[in-house]
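Yeah, one chain of the complex is gone here, protein chain that is, but the others are all in their spots.
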Amino acid sequence: MSAFEPQDPDFEIHVRASFARQKLMKGIGASLTRVAPGEVEIELPFRDDLTQHHGYLHAGIVTAIVDTACGFAAMTLMPADASVLTIEYKANFVSPATGKRMIARGRVTKPGRTVTVCAGDVFALTDGKEKLVATMLATMMTLRERPDLQG
Amino acid sequence: MSAFEPQDPDFEIHVRASFARQKLMKGIGASLTRVAPGEVEIELPFRDDLTQHHGYLHAGIVTAIVDTACGFAAMTLMPADASVLTIEYKANFVSPATGKRMIARGRVTKPGRTVTVCAGDVFALTDGKEKLVATMLATMMTLRERPDLQG
Amino acid sequence: MSAFEPQDPDFEIHVRASFARQKLMKGIGASLTRVAPGEVEIELPFRDDLTQHHGYLHAGIVTAIVDTACGFAAMTLMPADASVLTIEYKANFVSPATGKRMIARGRVTKPGRTVTVCAGDVFALTDGKEKLVATMLATMMTLRERPDLQG
Partner (left out) sequence: MSAFEPQDPDFEIHVRASFARQKLMKGIGASLTRVAPGEVEIELPFRDDLTQHHGYLHAGIVTAIVDTACGFAAMTLMPADASVLTIEYKANFVSPATGKRMIARGRVTKPGRTVTVCAGDVFALTDGKEKLVATMLATMMTLRERPDLQG
């Protein structure tokens, strides 16, 4: 249950359409597994071609899925014609990103007209058990009146 | 000219070998264009399959190349048998990541026995002009006595 | 109820002794209101002499109390002879720091032998209601064998 009231009744349609336009997410095999007011979840099966030099999933890929989850969590609370852009984020990497699949969860900490603050986590899922891999604190921006930018 | 004195005379060989093991870097088409004591540069030609929903390079990819540049910049100053791991980073995205190619530059701000602090920037290069896209502040860790981890 | 098992049975005594040595905390009128395994709470009555140019509590003071809460939260899980040092932190400021008093809560996200990751929040408390003012993600370091450093 969420504490947030979306402004856009079609928030899920808009978030799913924007996610579908993220070619990187499709390319790496990520999928959008949950869209709720102020909360988005993305799953990514482990893939050997996305690894760094120790064979773990690259920090940039771990970051990409949790940034996307945070950005779209922010977007669920934005007006229908708004677009979301990442201003900045910080991520800590707390365990090696190994396992069958990764689950990134983004949630809104504080929505705002211009700036929305989000928190996110990435868990490695192996044999039904979740282990924290990374944690993020992110600042997202609402863009309005930009017909050149969708979602 | 660098202010840093490497402990490992073969630092460039070790960094290049570790970079070659990063399957993500190969997969996205990134190359290591400079390795100096405390400084590493990585180039990435723009690719449409690495984009987010506005058609810009995804923040996660921009982050991946500058994280890698920062991590290997730290590694140039580590002992020969050490391995580098990203503890955390923070990145600000200041202009859309568009253009022919991206150049990520990582440099050591403060080397340490266990923890090394690095700064990095990503520039979009178009018609010979560089434009700042993102800036990073990162914390890297030296791992020793881990024969299971290379580089 | 905490998920963490302290190594040091006297963790609260050690944390309280270290807090008492923080002259800044005493000077600004902060007090340690809760010490539990992996969790520390600090309260600070609002004071006009700690403000920035809009009359809100200065971001540096908000940061000081939540950094201290996070650092001592990390220390509750460290060995008895260890000392804690802040490697880095990131904080977002989400509402003006006004109100009768501030409550900073720090908690351990992931303990580690050398590096502990913590999260913290600061709330403004007015008429019994808490409002989020700031949120932090921090990296703390365990220092051992440093008889020159206490706590």
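Per-chain residue numbering starts at 1, and chain names A, B and C are given in the order in which the chains are listed.
Assume a residue touches a chain if its C-beta (ideal position, glycine included) is under 8 Å from a C-beta of that chain, and two chains touch if they have at least 3 such contacts.
Predicted, not measured: the structure shown is a model, and the values here were computed from it.
Trainee: Based on the whole complex, identify which of A:36, A:87 or A:125 touches the chain you can't see.
Mentor: Of all options in A:36, A:87 or A:125, contact with the hidden chain holds for A:87.
Trainee: Of the residues listed, B:20, B:80 or B:132, which one is in contact with the missing chain?
Mentor: Checking the options B:20, B:80 or B:132, the one contacting the hidden chain is B:132.
Trainee: Which one touches the absent chain: C:46, C:89 or C:123?
Mentor: Within the whole complex, the residue contacting the unshown chain is C:89.
Trainee: Among B:36, B:94 or B:125, single out the residue that touches the unshown chain.
Mentor: Checking the options B:36, B:94 or B:125, the one contacting the hidden chain is B:94.
Trainee: Please give every residue of subunit A in contact with the chain that is not shown.
Mentor: Where subunit A meets the chain not shown: residues 87-88, 90, 114-115, 117, 139, 141.
Trainee: For the chain that got dropped from the picture, name the residues of subunit C it touches.
Mentor: Given the touch definition above, subunit C has residues 18-19, 21-24, 27, 48-54, 58-61, 63-65, 67-68, 83, 85-93, 149-151 touching the missing chain.
Trainee: Name, in rising order, the residues on subunit B that touch the hidden chain in the full complex.
Mentor: Touch set of subunit B with respect to the missing chain: 90, 92, 94-95, 109-110, 112, 117, 119, 132, 135-137, 139.
In this text, only the chains that are shown with their structure count from here on.
Trainee: Would you mind pulling out the distance in Å between where the CA atoms of subunit A average out and where those of subunit C do?
Mentor: 28
Trainee: Note the residues in subunit C that touch 2 or more other chains, in rising order.
Mentor: In subunit C, 90, 117, 139 touch at least two other chains.
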